[in-house]
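One chain of protein is taken out of this complex; the other chains stay put.
Chain naming follows the written order as A, B and C, and within any one chain the residues start at number 1.
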Amino acid sequence: MTELVWLVIALPLAGAGFLHFAGKYLREPLAGWLASAAIGGSFVVAAVAAVPFIQGGEHGTAVSLWDWMPAIGASMEILWDPLSALMALVVTGVGSLIHIFAIGYMHGDERFHRFFTYLNLFAASMLTLVLAGNYAMLFLGWELVGLCSYLLIGFWFTRPTAAAAAKKAFIVNRIGDLGLMVGLMLVFTTFGTLSYTGIFERAGDELTSGLATAIGLLFLVGAAGKSAQVPLYVWLPDAMEGPTPVSALIHAATMVTAGVYLVARSASIFELSTVAQVTVATVGAATAIWAASIALAQRDIKRVLAYSTVSQLGYMFLAVGATAYVAGIFHLMTHAFFKALLFLGAGSVIHAMNDEQDMYKMGGLLKKMPVTAVTMGIATLAIAGIPPLAGFWSKDEILGSAFERGGWFSVLWIVGLVTALLTAFYMTRQWVLVFLGQPRWDEGIEPHESPRVMTAPLVILAVLSVFGGLINTPLRLTLEHFLEPAFELVKLQHPPEGVGMFILLAGLSVLAGLAGAAAAYLAYNRSSDEWRGFEGGFEPLWGAWEKAYGVDDIYGRVIVAPGKRAAEAAAFQFDIPIIDGAVNGLGRVFRDLGEWARPIQTGYVRNYGALFLAGTIVVVIWLVAGGA
Amino acid sequence: MLTWLILLPVLAAIIVSLVPSRRSELHLSLGIALAVLPLALAGYVFWAFEPVSGYQFIEDVTWYAPWGIGWTLGIDGISLPMVVLTTLLVPIALGASTSIEKRRKEFVVYTLLLEAGMIGVFLALDLFIFFVFFEAILIPMYFIIGIWGSDRRVYAAVKFFIYTAFGSALMLAGIIALAFTHAEQFGSLSFALSDLMRLDLPIGAERWLFAAFALAFAIKVPLFPVHTWLPDAHTEAPTAGSVLLAGVLLKLGTYGLLRFNLSLFPEASVDAVWIMGILAVVGIVYGAVVAIVQPDLKRLVAYSSVSHLGFIVLGTFAFTSGAMQGAVIQNVNHGITTGALFLLVGMLYERRHTKLISEFGGIQKSMPVFAGFFLFMAFASIGLPGLNGFVGEFLVLIGAYATLPVLAVIAASGVVLAAIYLLWAYERVFTGVPEKPENQNLADLSTREVALLAPLAALVLVIGLYPNVLLDKIAPSAEAVLDHVVEASGLVIPEPGRLADVFVTDGEGE
Amino acid sequence: MIVGAEWYMTVAAALFLIGAFGLLLRRNALIMFMCIELMLNAVNLTLIAAGRALNDLGGQVAVFFILVVAAAEVVVGLAIIVAIFRRRTTASVDELSELRG
Partner (left out) sequence: MVEPILFVLMSMAALAGAVTVVAARNPVYSAMGLLGTLFSVAVLYVLQLAHLVAAVQVIVYAGAVLTLFLFVIMLIGVDKEEHWEEPLRYQRSFVAGMAGVVVLMAAGLTFFTDFDWVPAAVGGTDPSRTIGTVQAIAEPMFTDWVLAFEATALLLTIAAAGAIALAHYRRRPH
């Protein structure tokens, strides 16, 4: 089955190709089901191909497809190892559910088939990214997911905000990609190849720690762009302009985790540089608490989730920075489950509320949408870290690993703990605002539960959110054993050993989660005047959070506006008047010379004749005088 | 064989010119039909070309023995893709010219003559006939811009002509100097490239000659700061003119640098690495920055050419095999993507008679297919992996890093800037609600227009995913040029993978 | 007694100068043309005189050709004058100064 693993990419790609050309001839749901079938088939292939890893003992194989750029050792090759298999399973599994959900969500959109074309293209790109056998192909997938993200954020292109958000996402990502690209230049110059196997096997012997730091930091720039870490996270909240299934699939479950995957994949390089590790972890922790604090005060249901995603990605960075790669990947997986569920639930709510996204105008939806409410409730508990739901196990493993690493990481552990408290608070706040209390809907809105095609994925994801964490509990480290072959070249960071320490640390984080949840419940399960008063008590902090610290504004004023002014100066004050002016000036010099010499040409033939004769006489005198 | 490649367009031009002027409906279709013949022949040459170094299909006839001028033609992996690209773009450019009503016959004739000249430049292995073709191209292009251009066409045409002719005048002096040096050292005048490559030039003279050639080609490329004729020429030229200008004419500069400067003056080339590299990188960043704020779509694409061609020059002077191959394949890529972008802007212009970005908005609504093609080509131009632009730029950047790390890192920022100017332009032109009434009911692409764009789009994908169709044939020749430079100059090219501790300090970029 | 070639030369020189200065001083295109004929005749005379002095018939052959060329020139030149006259009703060359810089 391993030789056929290219099918994992090829199926959604074929789906996208088919839908691109034939989609407009298909009736509405058919295009969606076809796309879902493509990615579902991909999931099946991946699952079957992953069986050897589950059985254990397999290290993974590289499947070579074709040469791409031989001069830099880049070819199309797939590395099928436990890490890529797990990523492929998450992408195709969660992806299939979101595809199905989207059939209901996108109902009635005039570009229905186009949406599924892009979704399938995205799936293929993401799979290319995770299955790549070398950095060049990873970069291929890396950029293609950016493209799909661009296309899907800007899917409703008539909305100027959506188009602007799409462009912003792509450009900010590109800034990060610049770092990745320079990192790849460095890697190629160092190793003479971009192939994983070639690099990782030699990294330990040939890579100096200075070079490893440089590469690691450059990779971090790329990862921070794609995974929305400080300071490049600003595109992700805006990306919520896209249709909600897009937010769920791309901006929560899969694409944004690519940065985590990149760091995990490059573990052998990060292994050699403590500086890079600490930087990654610090960036992660800073992002976690920064974004969580912003999420506290958001009113838009999707923006809360967006900042929550940024924050949770920070956790994953903290994990991989602490070399707890398994914990990072574990959290990546559980987060995919519950965040996708939250987004889909939010989508269900938005769908029911006629595209209303302001939580302050919701409330009391529990009775109207029980399935959505319950499943979202489960996800909320999961992300808040309440045992035994999925989020508890993965988050706890991250925090434990950071604690065990000690030193600076202890500080990061405390940051993580505080973030856990904030997470529980804003998630509970969201759930309470949306589903409890009095209805605060606008006139004419009649919420209703979503159709089966939308709720079924919710239920499946809810089940995964409940039990997904059980694959890697301290009692039974199934995931760790599964991933071990992929990380055999590096030393993995683990949480502290022993039941006592586990209970102590878990207790602390559960306590933080419960405290946050309880506070939010108490603060928000009241009349709107009361919680508005509660929010006012935090001014001016609350205002800063609500405006996301005004970072967009600052970027606009510090980078974008001066940049544009500089470009305008270059174009209109330098290029045209100075450079082109010099060229035209040279032309003018000759024109003036001509102007000066012009009167000689009187136009009178007799003048010319006289001058001609004079010239002849001069020549004759010269000849006679023996000049020649 | 190769002579026929040059003669076929000339014959086609003669045939078209024999059709009476009043049968104007025949000229264009006949021109397109006849322009397919060189394409077929070029396709055969491409197919029959062996992927080894050295020239193939050589034709060598003494033309004027006392001066050592020969009708010497040959093709190698560097010129082969350019010839195929030229023959491909000409029928497409003609196909995009249906809106030309005025003096249509002359237009077709000039375009076909232009094709002959361009092919001649790429095939010539004798500096004399190279120069003749190099200059001959200016004439039809001058008329194409000057007769069928838009408002300031005469200004643009004159500027284009004088600017480029100025550069080549110096090159002519250089060529003559080389021929006489040959007479001095070997006893007879010769203009043959292979003869002149054997010359033993004193380094001072070599530098002067390098400068003369480099200036001519730099203007053609165009390299910062001699680029200002390009936006004017592009903006004023008709669609076909822009397509051929961007697609092929600019490549004469990069091709010339690669073929003549590196081969004839290897030592001076090595000495000039920093000058050329810095100019290239300044061009990359500067062209992109200036492109961001251009109000006119064609000017925007024109400045993007300045930026993209900087990559080619950087790759040429980086002296690693990756960068060299990247430079050659980027020649083709830029021709395809920028040519396609000019085609697209031209199609838009035919519908709205304006190219100003501010005049548009939301036209994706009425022209989804057009928007799709535009976005596709824009991303190819941005350098999205999987599309052709990436292959060239990535090879150049990765290759250049080994020898010019700082420049490569700065050049990489051009990739970000490309995304800014193209996507911002896309946003302003295509997205949002079409507010202007004339933007609301634009006709989407016709079958003819799709047929023009589809082959280019297909090539973008094929080269992006399987560049070996070209790289296989390019690599040996690029390697040969590199070997020649190394041999003549004693340059030591660092081998990737053996540098672990050399470049630590250069890794900053975050 | 034989008249020496230098005397013929002197006459030719005088003839040439009269023609040349007439050409520069007169404005009537026809008369200017006649002056050119004078100059041509002067040159012919020198050719013949020189040919004789040098024992070479080539001088006479050259004169023969000059006569032919002069005839051709007169034909075309007069045609041009007529064409211009039709358009401008003037034979004065001073009126024809469009090519001034």
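Keep this in mind: a contact is a pair of C-beta atoms (placed from the backbone, for glycine too) under 8 Å apart; a residue touches a chain by one contact, two chains touch by 3 or more.
Please read all numbers here as calculations on a predicted model, not as lab measurements.
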Among the chains presented, those that the missing one touches: A, C
Residues belonging to subunit C that touch the chain removed from view: 1-9, 11, 13-15, 17-19, 21-22, 24-28, 30-31, 33-35, 37-38, 41, 44-45, 48-61, 63-65, 67-76, 78-83, 85-86, 91-92, 94
Absent chain, residues of subunit A that touch it: 602, 604, 606-607, 610, 613-614, 617, 620-621, 624
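The rule is short, and it goes like this: only the chains that are shown with their structure count from here on.
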Whole-Å separation of chain centres (CA-atom averages), subunit A against subunit C: 91
Separation of subunit A from subunit B, taking each centre as the mean of its C-alpha atoms, in whole Å: 36
Subunit B, residues touching no fewer than two other chains: none
Where subunit C touches two or more other chains, by residue: none
Complex interface listing, subunit A residues touching subunit C: 594, 597-606, 609-610, 613
Subunit A residues touching subunit B - in the complex, by the definition given at the top: 66-72, 76, 136, 139-140, 142-144, 147, 150, 154, 157-160, 162-164, 166-167, 170-171, 174-175, 177-179, 181-182, 184-186, 188-193, 206-208, 210-211, 213-215, 217-218, 220-221, 564, 566-568, 570-572, 575-576, 579-580, 583, 587
Touching residues on subunit B, where the partner in the complex is subunit A: 159, 162-163, 225-229, 286, 289-290, 292-294, 321-322, 325-326, 362, 364-365, 379, 384-386, 390-391, 394-395, 397-399, 401-402, 405, 408-409, 412-413, 415-416, 419-420, 423-424, 426-427, 430-433, 465-468, 471, 475, 494-501, 503-504, 507-510
